[in-house]
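Have a look at the structure below, then the notes.
Complex shown without one protein chain; remaining protein chains in place.
Take a look at chain A:
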Amino acid sequence: MKNLVVVGNGMVGQRFVEAVRSRDTTGEWRITVLAEEGRPAYDRVRLSAFFDGVSPEELSLHTPDDEVDLRLGEPVVSLDRERRVAVTGAGEYPYDALVLATGSYPFVPPIDGRDLSGVFVYRTLDDLEAIRDFAKGKRTGAVIGGGLLGLEAANALRLLDLSTHVIEFAPRLMPVQVDEAGGAMLRRYVEDLDVKVHTGAATTAIRPRNDGDVHGLTLSNGEWIQADIVVVAAGVRPRDDVARAAGIAVGDRGGILVDGTCQTSDDRIFAIGECAAVDGLCYGLVAPGYAMAEVVADRLLGGQATFPGADLSTKLKLLGVDVASFGDAHGTTEGCLDVTFTDPATRVYAKLVLSDDAQTLLGGVLVGDATAYPTLRASVGGALPGPPLALLAPESEGGGTGAGIAALPGSAQVCSCNAVTKDQIIGAIHEGCTDVGAIKSCTRAGTSCGSCVPMLKQLLAVSGVQMSKALCEHFDHSRQELFEIIRVRGIRTFSQLVAEHGRGRGCDICKPAVASILAALGSGYILDGEQAALQDTNDHFLANIQKDGTYSVVPRIPGGEITPEKLIVIGEVARDFNLYTKITGGQRIDLFGARVEQLPQIWRRLVDAGFESGHAYGKALRTVKSCVGSTWCRYGVQDSVGLAVALELRYRGLRAPHKLKSAVSGCARECAEARSKDFGVIATDNGWNLYVGGNGGFRPRHADLFASDLSTEELVRLIDRFLMFYIRTADRLQRTAAWIEAMEGGLDHLRAVIVDDSLGLCDELDAAMAQHVGAYEDEWRATIEDPERVRRFTSFVNAPDTPDPSISFEVERGQPVPALGERRPVTLGLPTMGARQ
């Protein structure tokens, strides 16, 4: 076995190790990774998500691999090329091949005061943690640098509740990526967020307070900006010090010089990623770094790969603004023409750079709306995929990019992160990929930044792949389409719907789905008239069927708060009807083993004591769990119980495509586990943070932060709209997590719809929720108060006094459980208490 030493465990270093491991099937290389940081590789591109509440663990790219010797916190201090060893503070590591993936370091201009306490750079998770900690209790912050990283840092300071300044030396923001007009549009967005922008200004000094901490900045225009914390984001420089000291050739402007195979001046040493200067050029993006990693991995295992050159196009979302630049964004090509589109109303700026004959797309800039980016980027160097204005105008104005996809040349890269061309994707579709997931696993397209996923869908569509959306054999429509048909046409019965828009008489799939839609549209008691025939047994009997045909009963206990008197009633009811009791995960009490004919009697007792249905049986709001909150808890900052109770009472009985769970935590310790819920609320010092799309169960998912520091009124309005939009548009049995993941545009689209009202729907959604809240009535009470409704709860239609003779119980741990006799499943490997003879 030969020794392969990798210096650095950033994104590119990690990708390189994975590339070698996947190719090295015969175990040719023994891999040692020597890393400076104390934690394994993480997603530095998404670094700023840390301030949105994404944990370092979620950013991790590390997959444990026993065959790789990963040494964290052990930076290489020198290379002995004679003896072929890498030297760290702890020892020496011999190599047959060595790969430098040392990345870059933040450039800090030589300004007075740069070493003061309170001055930070923005590069590693440790930097971010230090910024967060230092910012506590501070009021103002300044970022030196108005490029990509600077704006990310500015957003971070904003999220830390600091009044924020950005200082950029160039005359516009993001000078590398966008042109002057694009920069001006970007500036308007940024200033709207209360970030103060100072362009064309250099920082001349950073001044301390009396206690030595930073106090503020002086600018070249004489201005003084007070700042309790300063982040320097003035660019990065390749990390070439170890190579330089070892006598390896470096570029004039830094960077370890490599050729097209990523080999340095020493033929056993390679450099990849931001530290490498390929033919003299350094690349500050991850995609070229990944390409270099693949080249070296291939070469080390006998391949002949070379670095194909890099696409420097970028699309990002900075402070909520889409910004993209691609190809020759600044129009440096001789004789090129610009086509620009500026709309101050929608705040969209776009520019296309065309060849002098206006036939070939060379590059462009998009600010405010980057929907056209995937098509445009893939068209660079080729013919325009459509008339320029149609390409530039935002989709809502009749333009759009769908038409362009067919015009793309087969060699165009659709996924630039993983270098997948249109031809490769079409090939995968012809070989049987029929959905985006299959294309992803087959080609890797769409697996990195995801911006090309809309194009993958278009390619599936133009290839004639029909994704069936039919609900079942009775309807060719999706649930969302049925919802719209029922709503717009005012259809009130299944019979009318299936006669006019379907066939047959329905089934266990479409009937409950239609019942849920009718309920969401305010059709009253869910068992009235024909609706009774649509309901699944749980909704039909307003209880949860169990394996032996008995039902369980869950009274609503809003927020998990309950009086001793009510607890006693539950205990008495359970005792009197011989029910098994269990505390649920949603902070309520489930009563098991009720026979159909007992249900009305049980509810009578519960309703008389002030309980109502907990809708545990419905595709409906279940519970809003809460922690103790500020009433009792010494850490609580808001009244989580009070809010949970209010939310549960507001949304009780709301029918949805699937069950809905929620929780409210009274502080950031998150004891209510709100981030595992469909909508979760976490208290902040200033109000509430709303998270959406969480899920426990089979495929756990943390909810995403949707909005921060909301007042209770703002919070409720957003949840109202979120729920109603979900109810309108989700598929049958699609939880909110899957709904958001499948949504084109994802969370951003969702925000546009329910915060910015981009579809003009909000009034309708608000009205729909107001109607629900106003029309709510307890289904249990409505049932027991009507003898006709109670009539359904009969064991046998011809022997109503005879209980189902097949139901019997035995006692386990002092409680009744279904008697299974010989069929009781055997528990393996668990001691059985008291069974020893």
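By definition in this document, a residue touches a chain if its C-beta (ideal position, glycine included) is under 8 Å from a C-beta of that chain, and two chains touch if they have at least 3 such contacts; residues count from 1.
Please note the rule applied: contacts and distances are computed from a predicted model.
S.K.: From the names "Stage V sporulation protein AC", "Sulfur dehydrogenase subunit SoxD", "Nitrite reductase small subunit" or "ABC-type polar-amino-acid transporter", which one matches the UniProt record for the unseen chain?
M.R.: "Nitrite reductase small subunit"
S.K.: Based on the whole complex, identify which of A:A533, A:L649, A:L733 or A:L747 touches the chain you can't see.
M.R.: With A:A533, A:L649, A:L733 or A:L747 as choices, the missing chain is touched by A:A533.
S.K.: Check each of A:E74, A:D228, A:D369 or A:D548 against the chain that is not shown and name the one that touches it.
M.R.: A:D548
S.K.: Looking at A:A345, A:V488 or A:A799, which makes contact with the chain not pictured?
M.R.: That would be A:A799, which touches the missing chain.
S.K.: With the full complex in mind, choose from A:R187, A:K422 or A:K511 the residue touching the hidden chain.
M.R.: A:K511
S.K.: Touching the missing chain, which residues of chain A?
M.R.: Residues 473-474, 495, 504-508, 511-512, 530, 532-537, 540-541, 545, 547-549, 794-799, 802, 804, 806, 823 of chain A touch the chain absent from view.
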